[in-house]
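One chain of protein is taken out of this complex; the other chains stay put.
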Amino acid sequence: MNTTRRTVLKSATASGVLAGLIGTGALRPTQVLAAEWNKAAFEAKDTAGALKGMGAGAPSDSKDLILRVPDIAENGAVVPVDVVSNIPNTSSIWILVEKNPQPLSASFDFANGALPEVSARLKMGQTSLVKAIAKADGKFYTAQKEVKVTVGGCGG
Amino acid sequence: MADPMKIRATMKGDVAEIRILMAHPMETGQRKDAAGNAVPPHFIQTMTVEVGGKKVVEGHVGTSVSRNPVFGFKMKGAKVGDKVVVNWVDNKGDKRTDEAAIA
Partner (left out) sequence: MKQNLIGALCAIVIMGGAFAQTPKKPVAKPAAQTAPAVEAKDAATIEFEKFRAEMEDSNPAELFEMKGEEQWKTKRGPKNVALAESCDLGLGIGKVQGAYVKMPRYFADADAVMDAERRIVWCMVEKQGFKFDDIAKKPFANANFTPDITNLVTYVASHSRNMKIAVPLKEPKVREAWEIGKEIAAYRAGPYDFSCNTCHGTDGKRIRMQNLPNLSTPAGAMKGVQGWPGYRMTGGVMLTHQWRMGDCFRQQRFPEPKYASDAVAYLLTYMIGNANGQVYKGPGIKR
């Protein structure tokens, strides 16, 4: 699998070797991020607070923002969510679970050929609306669907 | 570094599909352990996906993402053999980087 990295790390006894590798980009000790993790948005207790934290204006409903979720989640701990934006120039997609204690679940920025779509697996504490927000050309769009969350049985 | 991820990247026509499986407890801070104490929050906060040396996705996530997260992305303009590098950093500063070639 990633034997090259492991072999290199095991044999890199001199700091010079490591420094050389960092220079070539083979080892990347820190990320280069466009922005810091947005504490205010992620810890907001409702959708309005999360959107405000992300600096989003009121989103308008869009049929070109496709949200695929199960009607009933087999398990609230792992709910598959797929979002595809057919809105031109979509730069970001955010996903929120309205009734979660902290609704903002994830935000993704796309560049350099990435298509504006994402699959993720989310935790849902209870039956709730799952909301996708797309940012395109400075404007915000939204689509939502309800996912029912049940308690599992005592079977396998 | 933390436990390794599994990255699978394949070409489907002219679109590269990237599936990432990360090993992480993604503790919300609300779960209680056997003694009744809340397990402190421990979750991935930021992640990046680079293909062929360029950043294609930057993701910021919170505690609502499932344990052992799975993400899927797609891109155009990549080809078989291009290197996909995924990196994540969590709220404790722990991090992980893994790579795979597009098959």
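Chains: A and B, in written order; residue numbering restarts at 1 for each.
Going forward, a residue touches a chain if its C-beta (ideal position, glycine included) is under 8 Å from a C-beta of that chain, and two chains touch if they have at least 3 such contacts.
For clarity, every value in this text was computed on a predicted model and none was experimentally measured.
Colleague: Using the touch definition from the top, which of A:53, A:70, A:101 or A:125 touches the missing chain?
Modeller: Result: among the candidates, A:70 touches the missing chain.
Colleague: Across the whole complex, list the residues on subunit A that are touched by the chain not included here.
Modeller: 1, 70-72, 74-75, 77-78, 80, 119, 150-156
Colleague: Even though one chain is hidden, which residues of subunit B still touch it in the full complex?
Modeller: Counting over the whole complex, subunit B touches the hidden chain at residues 3-4, 6, 8, 19-21, 23, 25, 31, 33, 66-68, 70, 72.
Here, only the chains that are shown with their structure count from here on.
Colleague: Averaging only over C-alpha atoms, locate the centres of subunit A and subunit B and give their separation in whole Å.
Modeller: Spacing between the chain centres: roughly 10 Å.
Colleague: Under the touch definition given earlier, write down the residues of subunit B that touch subunit A in their complex.
Modeller: Per the touch definition, subunit B meets subunit A at residues 4, 15, 26, 28, 30, 45-46, 48-49, 51, 53-67, 69-78, 85, 87, 89, 95, 97-99.
Colleague: Which of the residues in subunit A come into contact with subunit B in the complex?
Modeller: Touch residues, subunit A against subunit B: 1-2, 5, 25, 27-35, 37-38, 42, 77-79, 82, 97, 100-115, 117-124.
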